[in-house]
Structures are given as structure tokens and as C-alpha cells.
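The other protein chains are all here in position, but one chain of the complex has been omitted.
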Amino acid sequence: MINGMNIGIIMFLVGLFGMMTNKNIIKIIMSLTVAENGVLVFFISLGYVIGGQSPIITGDVTNPVDPLPQAMMITMIVINLCLTALALTIAAWIYHKYHTLNVEDIIDDRL
Amino acid sequence: MTSTIVRTTTRVMLPFIIVFGIYVIAYGHISPGGGFQGGMILAGAAILLILSYGFDKPARFMSHLQSLESGGVLLFIFIGSITLLLWLPYLADLGIIPILNIIVAVKVFAGVTLIYVFIARWELPHD
Partner (left out) sequence: MIDYEPVLIVITPVIAASIISFLLPFLKTEKLQEIPKYIALTALALPLFYLIYLAPQISSSALEYRMGGWTAPYAINLVIDSFSYIFLLTASLITTLAFVFSMRDEKKSKGKFSFFFLLMVAGIYGVFLSGDLFNIYVFFELCVITSYILVTLGDQTRSLKAAFTYLILGSIASLFFLIGIGLLYLNTGALNIAHLSSLVSRLDTTVQIVVFIFLFGAVAVKAAIPPFHTWLVDAHSTAPSSVSAVLSGITVKIGLYIFLRVFSLGFGLQGITNLLLVLGVCAALGGVLFAIFEYDIKRLLAYHTISQMGFIVVGLGTFTAIGVAGGIYHIVNHAVFKGLLFLCAGSIIYRTGTKDIRKHGIGTTMPITLLTYLIAAFAISGITPFSGSVSKSMIEASISNYRLVGFLLTVTCIGTVTTFSKILYYSFIKTLKKDGVKQRFQEVPFGMQLSMTILAFFCIVLGVLPHLWLDTVIVPATSSITGGYSQISPQFFEPLGIVKEWILVGLGILFLLVVIKQRENVDKIRRKIKELHLNLKIVLMMGALTVIFLFFRVLH
């Protein structure tokens, strides 16, 4: 019941719920990070083989876990870093311009 | 953030963080780690330095950081294309991965420190 995939999906759903209910921009970004990490955990535990060893070729490795999701996730960590950095920059810019961090209070002048 | 305790702790911790970062980069092709992870650790060390010692001194290095980052990309593509010269497919297995690790680490270090510097600049009083 408690294996990595379920924990990953639960983390993703927690992050999604956080994005739905929070009003502060920084908290929305943090919920996005939690959701992304949930997907990470889900992916890494996709390749788990029961009783397997880490897939590094030194010494005797007879039963490696699947390294492909791990390689995909290294790429994903880099992409998430870019996304989080961009989101935080936009958040800092919004604070600089509107002097509030509440999503509902940012009033733009519509046409 | 620039009290004496923070400064002393930084002075003590910084060599260990830097050595660990270089270790992660150098052993990247055998054990877990590699260019990106080691570069992030080094960037963590640089950010710690900026946080605890204030912002005036690192400001001079910013244009150098920008050139470092984009030079890193060009260098990566260039070295990767060396395999093209030998009529092999791009990024074929020639044993150049450790060099690519070091280039990537330099680039990531420059990039992440730049991100921090740019975001932190808004909080400072303008002078």
C-alpha cells in the first residue's frame, strides 16, 4: 500500500490542492514545487525492482533498478529549477510593482 | 543577515562546501552526481557568501558571471561537436564526459548565482 508511487501521487494532489486554495503568490509557487516533487517521487519509484541495487557499474550489480526514470528526472529537476526561478522573479516583480502579494488584490485596469 | 555568528559560521563552513562540490563534479561519471549537481552545490556556497557578507563586493563580478555563463554554452556545443569532426554521431562515447561535466558545472554555478543576484537586487535600497 505505501509504496513510492502512491506517495508521489498523494504529494502531487496535495500540491494541486495548495494551488487551488492559497491566495499568496509565494504559497502558490511553493505548492507548485511540492507538486513537481511529487511527480519526481512517482517517476523514480516507477523503476523500482524489489531487492534491486543501485544501477552504477562498479563491482557486482546483478539486479539493478531501472535507471531510465532516474535519468529523466535529472532533466526534470533542471527544468523545474528554471520554472521556479522564473516564477519567483515574476513574484518579486509583482511585489515591486503592486506592493501586495495577494492574488486577488492585484487589480489591473481593464479597458 | 550579516551578524557575527553568521559570518563566522560561513567562514568555517565554506571550504568544506566547496571541496564537496568539486568532489561531486569530479566523480560524476562514476558515482551519483555530475556537472549539474556539483554546480548547484558550488552556487549554494556562493549564495551563502553573498548572504552573509553583504552585496557590495560581488557586484563587480556580475558581468563576468554573464560572460562565463554564455561562454559555457558555446564551449559545451563546441566540444560536443568535436565528435562530429570525426564523423561519429553527436555526443558519441569518446571519454569526454568528465570535461563536459566541468563545463556544465561552471555554467550552472554562474547561472544560479546570477539568478540569486538579480532577484536580491530588488530588495536593496537603490543607490
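By written order: A and B. Residues from 1 in each chain.
The rule is simple: a contact is a pair of C-beta atoms (placed from the backbone, for glycine too) under 8 Å apart; a residue touches a chain by one contact, two chains touch by 3 or more.
Note that this is a predicted model, so its numbers are computed, not measured.
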Spell out the interface residues on chain B facing the chain that's missing from view.
63, 66-67, 69-71, 73-74, 77, 84, 87-93
Would you write out the residues of chain A that touch the absent chain, in ascending order?
12, 16, 19-23, 25, 28, 32, 35-36, 39, 42-43, 46, 68-69, 72, 75-76, 79, 82-83, 86-87, 90-91, 93-94, 97, 103-104, 106, 108-111
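Just so we're on the same page, only the chains that are shown with their structure count from here on.
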Counting only Cα atoms for the centres, state how far chain A is from chain B in Å.
22
Per the touch rule, the chain A residues reaching chain B in their complex are 54, 56, 58, 74, 77-78, 81, 85, 88-89, 92-93, 95-96
Which residues of chain B touch chain A in their complex?
30-32, 34, 36, 112, 115, 118-119, 122
